[in-house]
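A single protein chain has been omitted from the complex, and every remaining protein chain is retained in its original position.
Should a chain be cited, it is by its letter among A, B and C, assigned in written order, with residues numbered from 1 in that chain.
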Amino acid sequence: MTIYKPEIAKINRIEKLTKTESLLDIELLSGKSLGHQPGQFVEVSVFGVGEAPISISSAPSDLATFQLCVRAIGNVTSALCGKKPGDKIGIRGPFGKGFELKHFKGKDILFVAGGLGLAPLRSLIWSVLNSRKDYGKVYILYGAKIPQELLFKEELKNWKEREDVEYHVTVDVGDEKWQDNVGVITTLFPYIQFDPAKTQAVIVGPPIMYRFVIRELKNHGTPDKKIWVSLERKMKCGVGKCGHCQINDIYVCQDGPVFNYEKLKNLPEAI
Amino acid sequence: MKKPKVGFFEFTCCEGCQLTVLSLGDKLLDLFESVDIVNFREASSYKGQDYEIAFIEGSISTSKDIERIKEIRARAKICVALGACAHLGGVNAIRNFQRQSDVRWRTYGDKAWLFDSILAQPIDAVIKVDHVIPECPIDKKEFLRATASILLGKKPFIPDYPVCVDCKMKANVCLFHKPNPIACMGPVTRAGCGAVCPSVGNACEGCRGLIPDPNLSAWEEVLKEHGLSIEDILKFYHMYNGLMGVRR
Amino acid sequence: MSGKDIRVDVHHIARVEGHGNIVVDVKRGELKEVKLEIVESPRFFEAMLVGRRYPEAVHITSRICGICSVSHANASIKAIEDALGIKPTWQTEVLRKILMAAEIMDSHALHCFFLAAPDFVGAPSVIPLASTSPEVVKTAIRWKKLAHDICDTIVGRHTQPISMVVDGFTNRVTEDQMRELRSKIKEVLENDVPKTLEFFSKLKIPAFERKTDNVCLTQPGEYAFYDGAIKSSKTGEYKHRDYKLKIAEQVVSHSTAKQAFGPVKPYMVGALSRFNNNFDQLMPKAKEVAEKLGLEAPSHNPYQITNAQIVETVHCMEFMMKLFDELLSRGIKDEREERPPIAGWTTKLPPINKSWGVGVVEAPRGLLVHEYKFNNDGMIESANCIIPTAQNLANIEADMRKLVPGILDRPKEEITLLLEMLVRAYDPCISCSTHMLKVDFIE
Partner (left out) sequence: MKKMKNCVVTKRELLDLIDRKIGEGKEVIAPAKQENQANFKRIKSTREILWEGPQTVIPPKAFLFPQEEELMEYEVNDEIKVKVKVEGKPIILLGIHPCDMNGTTLLDKVFAENNLDEHYLKKREFVTIIGAECLVPCSTESFCYRKESVLPLEGFDLFLTDMGKNFFVEVGSKKGKSLISKIARKTTPSDAKKLRKIRRVRDNLFDKEQRKLKPKLEDLPKLLRENYDSPVWDEHGSRCFNCGSCNMVCPTCYCFDVRDYMELNLKRGNRTRFWDGCLLTDFTKVASGEIFREGRGARLRHRTNRKDWYLFEKWERSFCTGCGRCGKACLTKIVDPLDIENELYDRWKR
């Protein structure tokens, strides 16, 4: 064994969520559970094509299967999305520091997801919703460019219908059928009334979204240490060697991808 | 699995890239086994028109070339530019920077009017190119790796970093630092060749094209310090990169 | 069957380097027209050289042709050295001779096995041959690889050599490398040659003869590739600078390759001419091979060019072994410090103002001439490159004029094949003669 050797896994199911994103159910051939924390990622190999870091999108469980939500944007991700049930891939991980539930237990939680950011966040959202009574209020704000790009449409419906979740959705550009909010994600903030002192805010989305959402949160008086983000960087190893994901003196794959804003704000290269 | 059908085509060039394919050694047999070569004039009389992947060598330099390459594009699913002539115009484009009437007269004298010729162009000036395998001539290893990538449906890896990376990996003494220094285009040229030229002591002439973000002002400064005039520097560019320079 | 109309129009003859067409027009059994058209795009190399510094000419002109780029580089270098009045060192010249021999070996192997052999066994290409006669194809691959290994070691790569420059090499080779290459040649020479002979001795060479003028380099002491005087079997010998007395180029409208006509026109260059003129100087094994193939000097059958190439290939291997031995016995030196080679954009270029020079070598397909004139600033003022295939075109047309009337009674497919085989036998390198093949029958 070396840190670079992938374990062989099987794709059990593959579901096309949108034009570019697919959800893959994956099972390690060893039958072992992945044993991940929400927010962690795995390095996924398509042999001959390469490896890519992908967040685990399902909540931790004892089952041997887990889910990845993949956007076909390059070589590995396109190859993954083109796979069929039964195809074999390689998995290394889980890697990185995820969301430690102890920081969230008993607190109100504000989830802010932009685009594909919902994929990693979903893992935490379901961890929370699966033991709903351990947490305070739950807000979910979700934005996408256009309605067709919204992920996990069934789950969104569920969240919308649930009494114990306050869910709001927005798109940058709507269409005839779109009845919800139109505008960037920060335009959802007026819909909710959260208590900054009690709330842990978790943001995952494209790099430029962070700047605006953090400013919004701070305007509401959220202290830095109650803001959590998950960052994306180029990665080649996932284990703190290759140097690609370095942000000033930290490594996203080791010290993240989940960071508390208190720490990040001192890293000029971070956001 | 059905073998993909492949065609090789050439336009204005020395055919060195196709010859490089024929010189793949044992790997040539692997190529014959992995793909069905339906069109390869240099090696075969059989001329199939049902190819999926077209490897195109040479630059466009007559009006007939334009028609022919458009036909190839219409038939092929994937068009791959093979070598500097197809990728950049190659050495053929040197003449683009001279008076065309002079050029024709010097070669064909008073019969120059007999021949159809237009400015030499890379093939992507006429058709959409899916992949490029650069260099003059193509590198065998890169061709094999790139072809396997294309068969796999993956974009071939062609570095965007400069030749100095390859050169340093080869542990070469930089040409600028030798007792008899030679000016080198390595710092602004796309790597992937394994720095073949500097490795045997001769200058990189830029046959793989400029990198996407070349620091030309810094490079020109280095060349001037080395004693080259602006005119020299332009000639140096024009060996392979005249057209890229124009586009930038 | 006489009295019929035949028009052969082969467009883009396959398995030759470059594009060419054959046009044969027979009206009522009488031959009206025979043409070998070159439809390759014009290349304009002579014009591209104008205004360039001389070290650049080597790399620009080697791009004239991928298969004989070493020959072009050598011709270019020699023309420049002629103008500069430089005589390169013994070691440099020996290494250049090895490179020439390796290139001729590579080019001949490509032609004999990949391009000509399929004709003799009735296959469209080498690709099916790879499964029907795998041993033959593998031998070809081994030979080519050997030639490439030699060039790669000495000049960085074969197609478009890198480190051969004016007055030397920009890299250095080691004795270990030379010993390794020598042992590789020895292995191929001992193991492959007998098998190859078996294959080629079974091939049926069409019977046809036409006496022509054989032109090539000739030199005392060795079978000339790299240096020597220009020898015509009909008109005698010429010094390299007097090449125009033998070769004057002429542009003909049907081809972008300039046809060459000498005062005694037409003439033949290439393997068979060298074999005919310089037979005595072949290495011993090569002579044995000629005998086994039934090839005697002089031969007037152009279809025998393929066999002459096999003979030369064997000669090249022996010759290279001999040169390696000489190199190793004298020891290999790094000559770059004492005599810095003149390459690329160096600041110190020896002046070449107002002079001119001619370089002549034997490329795989025959005599190759580069001539440059330099202006006041030492830049190239004008250039002339005479390519072997261009010299052979008139001879091929003359062969066709003699051949066609004799075979008119045969089926059209056979006529076409015989014509294509004839053209292919000359191993025309068209990309470089544009500075030509397709047979259309018009009925």
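Keep in mind that, in the parts below, a contact is a pair of C-beta atoms (placed from the backbone, for glycine too) under 8 Å apart; a residue touches a chain by one contact, two chains touch by 3 or more.
Everything quoted here is computed from the prediction, not taken from an experiment.
Interchain touches from the omitted chain, evaluated on the whole complex, reach A, B. Contact with the undisplayed chain is limited, among B:Leu31, B:Ile182 or B:Cys207, to B:Leu31.
Listed residues B:Ile78, B:Leu119 or B:Leu144: the one in touch with the omitted chain is B:Leu144. Considering the complete assembly, subunit A touches the hidden chain via residues 1-6, 8, 45, 47-51, 73-74, 77, 88, 90, 207, 232-234, 236-237, 239-244, 246-249, 254, 268-269.
Within the complete assembly, residues 27, 30-31, 33-35, 144-145, 147-149, 151-152, 157, 160-162, 164-165, 167-169, 171-174, 176-179, 186-188, 211-215, 218-219, 221-222 of subunit B touch the chain that is not shown.
Keep this in mind: only the chains that are shown with their structure count from here on.
Across every pairing of chains, the maximum count of C-beta contacts belongs to B-C.
One simple way to say how far apart two chains are is to compare their mean CA positions; for subunit A and subunit B this gives 43 Å. Averaged C-alpha coordinates give centres for subunit B and subunit C that are 24 Å from one another.
Distance between subunit A and subunit C, defined via averaged C-alpha coordinates, is recorded as 65 Å.
In subunit C, no residue reaches two or more other chains under the touch definition. Of all residues in subunit A, none touches 2 or more other chains. On the subunit A side of its complex with subunit B, the touching residues are 48-50, 74-75, 78-79, 82. Every residue of subunit C that touches subunit B in the complex is listed here, in rising order: 12, 14-19, 40-48, 50-53, 56, 59-60, 63-67, 69, 106, 110, 114-115, 118, 124-127, 130, 137-138, 141, 144-145, 148, 155-160, 162-163, 165, 169-171, 251-253, 256, 258, 336-337, 340, 343-348, 382, 431-432, 435. Those residues of subunit B whose C-beta lies close enough to touch subunit C in the complex are 11-20, 22-23, 25-26, 28-29, 32, 37, 40-47, 61-62, 65, 90-92, 94-95, 98, 102-104, 106-109, 111, 114-115, 117, 136-137, 179-184, 196-197, 199-203, 205, 223, 226-228, 232, 235-236, 239.
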